[in-house]
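One protein chain omitted, others in place.
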Amino acid sequence: MSSAADRRPATPMARQILEHHSLLSRARALPGEARFVLAVLTLGALVAGAGIGFLVVTGQLDGRWYDLRDLGNATAHFRGWTQRQGIHSAVPYLVTGLLGGIAILSLVGGWLVIGVWAERRLIAKFQIRQGPNRVGPFGLLQPLADAVKLLQKEVLIPIGADKLLFFLPPILIFIPAMLGWGPVPWAPKMSYADLNVGVVYTIAISSLGVLAVFLAGWSSNNHYALLGAMRTVAMMVSYEIPISISLLAIVLFTGSLQLSDIVAWQAQHNVWMIVLLPFGAFTFLFASTAEINRTPNDIGEAESEIVAGFHTEYSGMKAGLFLAVELGNALLVGAMMSTFFFGGYSLFGLERWIPGYLIMGAKTFLVYFGFVWLRATLPRFRLDQLMAFAWKFLIPLSIIQLLFVAVESMVVVQSGLPGIVTIGGSIIANAALTFVGVRAWANAIGYSPKEMASPPIMTNGVGGLRAAEQIRAAS
Amino acid sequence: MESPGIILAFWVLSAITVAGCAMVLVARNLVHALVFLVLAFLGMAGLFLTLSADFLAVAQILIYAGSIAVLMVFAIMLTPLAARDNANSLYLLPALASGLGMAAIVSFVALVTPWAELKGDALAQNDPPTTVAAIGDLLLGRYVLPFEVASVLLFFALLGAIVLVHERGSRESQ
Amino acid sequence: MPAGPHQLDGHRIAARLGAALPGVVTRATQEWVEVAPERVQDALRWLRDSEEFDAAQLSNLTAVDRHTHFEVVYHLQSLDLNQQVVVKAIVADHEAPSLPSAYPVYKGALLQEREVYDLMGIRFADHPDMRRLFLWEGFPGHPLRKDFLGIGHGQTSGLQRFPNEDLANRDRMMNAGNLTSQDMPREAGGSMASGGH
Partner (left out) sequence: MTTVNEPYVLNIGPQHPSTHGVFRLRVVMDGEVIRDLDMIVGYLHRSMEKLAEERTYTQNIPFTDRADYLAAMSNNLGVCLAVERLAGVEVPERASYLRVIFAELQRIASHAMANGTLVSDAGAWQTPLLYMFREREKILDLFEMTCGARLTTNYMRIGGVAFDPPPEFWPALQELLDEMPARIDEYASLVVDSEIFLARTRNVGVISAADAINGSLVGPALRGSGVPWDLRKAEPYCVYDRMNFEVPVGRHGDVYDRFMVRLEETRQSVEIIKQAVAQIPDGPHKTDIPLALRPPPGEVYGRVEGPRGELGFYVVSDGTPAPYRFHIRAPSLINLSLLREMAVGVSLPDAVVALGSLDIVVGDIDR
């Protein structure tokens, strides 16, 4: 893969940067006592892990308050304890509510920090760079340094801006980004608000961000911002439809709008929705990238065209909030994606031993990694291409898929046949739709990428217009 | 089981909604008016929540705060030569009169209608009420005809919009 | 020989051009053909459309200030025949020079003529967009003119004499291998030669 020349830094400065934070060199630099302590700590951690693992496997933890595979246990025990103590029932509600709120905020905040770092490091790796590696070990403190930097920067307000509305959007856009985490099921009984209308709630919350984006673009009194806002609004409105339809297909299968039910259905049937509904998963992923303004659909803040789109005029922590929300939304979509399509906290029975939230977190980060990958690789669509893709391709095919699923779900629920037959049949039918139908539809609307790519003609001659015509005629 | 918190929330949300609506009337700036309208919509969604109509609340956010507001955004953006500020209204008095009339009618209906309230044991049994299924049953059962009529009406509105746009587009291309 | 490898003889072009458009050619040399300034467009159009010269592309357009007049130089080339034609037009009026634009013949003249206008001050008639290109509107003067920031006492800009150059000893000067940079006295106070170290 990489030759020796690849690894050899070109200049002494590069060499210095590379070697500055090498883990090996740091370990070598440690004194003997520190190395001993480190070894003991590692050993202790291994032993403790093995002990906990034993307790979990033998089922001795089940239902205890310290059974941390599911924080719902702890809450239930706390509620029971307060009841026995005769404390008013409002207190545990308030306490658990507050704790949950703080948990979501800190979780999202922590993830943002990790997400910023991970995105920068990953993209650096994709781009054969080093990435941030100066602040803290492996550059881990870089996001904090960035946040501090943003906080102390001056917040500029353009003279022509609408002061009130210029102030609102960073806050307005932050609220739905936080609210969206409400119904995410982290483990069987572990979600902040397991709404019975969770799917609709998710869509509703995601549609609120549009308004903040529009206000940001409009109030900045800047053409770039306005263009970005209009693009984003048009795109979000278009892409909410395929998202809704693809989620509707899931709802038809599971028969519930509750996110925990959707996960439970996937766990119960041992099938992930991405296998059952590959086209739905693609639609959701693609439309989500449009909703959250990420490559290849980041036309709302297309850097090479409209500078930074709707948040061109924002500076300091306001811009920081926009960036944080963008990243938080990517993580939220990762969580939604893993809930809807990757079986949520379930992992084919392994959730018995591994805490659900760890599985969920791993899946979320995998999807997030996918977003980073896309961002590092793909160019950007044009607005009209994106709109055409939504209206001519995703929406019709989603509706066709919905018709398929309507029939399949009837069969699954009412035929009484074993699941392997009905669900297996559905998988085959949907896969056929995805791989045959998509191609047929693409042909029908006249899309043929292979014909578009054509290498240049190689010639040895020299000439002008006449030679050009000859070459074109000959090829 | 009306806890004081719910009652407090109800009044606060009502105040927000009413204030939002009033500001829509007062605001001289179209976009400001839009923001207050969205605030009123959100307050209304909150009211639905306090009344245990969670599906309705979510639908309110999805349709009104999400889609209708965006539609208005488009309307504002695409209005040619729309200045930032509203002009002085010529119809202040008629508008006030008709608005008060509407408010009177709505209040009258709300007061007179014999609401099918759940009380006592019935309320206790239906906790939490599953509104989604109930709404679905009602829409596709008892009220199927109005529902379908509304769908057809919306469908024709959609067709009409397409026809209008299409005609213009084809004329341009000729 | 300073002429390019595929550059056509000016006399030959002059003969043909003169035959086709009488009175256009005013002078011709080995390297270029000089045309009457008011008929530049005709000459260029004829050269572009002629079978023999097929000067399809305006390769370069620039101007030279000759103190009393301007020379506008057109380097035309035929891609198919792989040959180059050099056309010059003399603009006699040094104070308010003006010339027909080549833009109706060659679209490629658009920015080159603007550049010449900006730096030399030659106005091109029927140019669609005769504005300054590099300098801002209202910049005083046209900097590539020889009299821009004119040097007094009858001198002109341009290095007439290389500083520290031993004019008396021409042989030594042109003797290859004798002149390396070490030979040049560095400490010759503020000379231009030491500027390039």
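The letters A, B and C name the chains in turn, as written, and every chain counts its residues from 1.
Assume a residue touches a chain if its C-beta (ideal position, glycine included) is under 8 Å from a C-beta of that chain, and two chains touch if they have at least 3 such contacts.
Just so we're clear, the structure is a prediction, and the values are computed from it rather than from any experiment.
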Quiz prompt | Touching the absent chain when the full complex is considered, from A:Val155, A:Ile241 or A:Ala467 | solution = A:Ala467
Practice problem: May I ask which residue of A:His88, A:Lys163, A:His223 or A:Arg352 touches the chain that does not appear here? | Solution: A:His223
Quiz item: Per the definition of touch given earlier, which of A:Thr232, A:Thr295 or A:Gln401 contacts the omitted chain?
Solution: A:Thr295
Self-check item: Residue of A:Ile123, A:Leu358 or A:Ile399 in touch with the missing chain, whole complex considered
Solution: A:Ile123
Quiz item: Which parts of subunit A are in contact with the chain that was left out?
Solution: 3, 5, 10, 123, 126-129, 223-224, 227, 231, 295-296, 298-299, 302-307, 375-385, 449, 452-465, 467-469, 471-472, 475
Quiz item: For subunit C, which residues touch the unseen chain?
Solution: 1-6, 31, 56-60, 62, 64-65, 73, 75, 79, 82, 84, 86, 106-112, 115, 119, 132-136, 143-144, 148, 157-162, 165, 173-181, 184, 192-193, 195-196
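Convention: only the chains that are shown with their structure count from here on.
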Exercise. Once you've mapped the touching chain pairs, tell me: line, ring, star, complete or other?
Key: line
Quiz item: For subunit C, which other chain has the most distant CA centre?
Solution: B
Exercise. Mind checking the centre-to-centre distance between subunit B and subunit C? Centres are C-alpha means, answer in whole Å.
Key: 74
Quiz item: How big is the gap, in whole Å, between where the Cα atoms of subunit A centre and where those of subunit B centre?
Solution: 32
Quiz prompt | Rounded Å distance, subunit A centre to subunit C centre (Cα mean) | solution = 61
Quiz prompt | For subunit B, residues contacting two or more additional chains | solution = none
Quiz item: Once bound in the complex, which stretches of subunit B touch subunit A?
Solution: 3, 5, 29, 31-32, 35, 38, 54-55, 58-59, 61-62, 65-67, 69-70, 73-74, 77, 128, 130, 132
Quiz prompt | Residues of subunit A touching subunit B in the complex | solution = 90, 162, 164-165, 168, 195-197, 200-201, 203-205, 207-208, 210-211, 214-215, 218-219, 230, 233, 236-237, 240, 257
Quiz item: Inside the complex, what are the residues of subunit A that reach subunit C?
Solution: 462-467
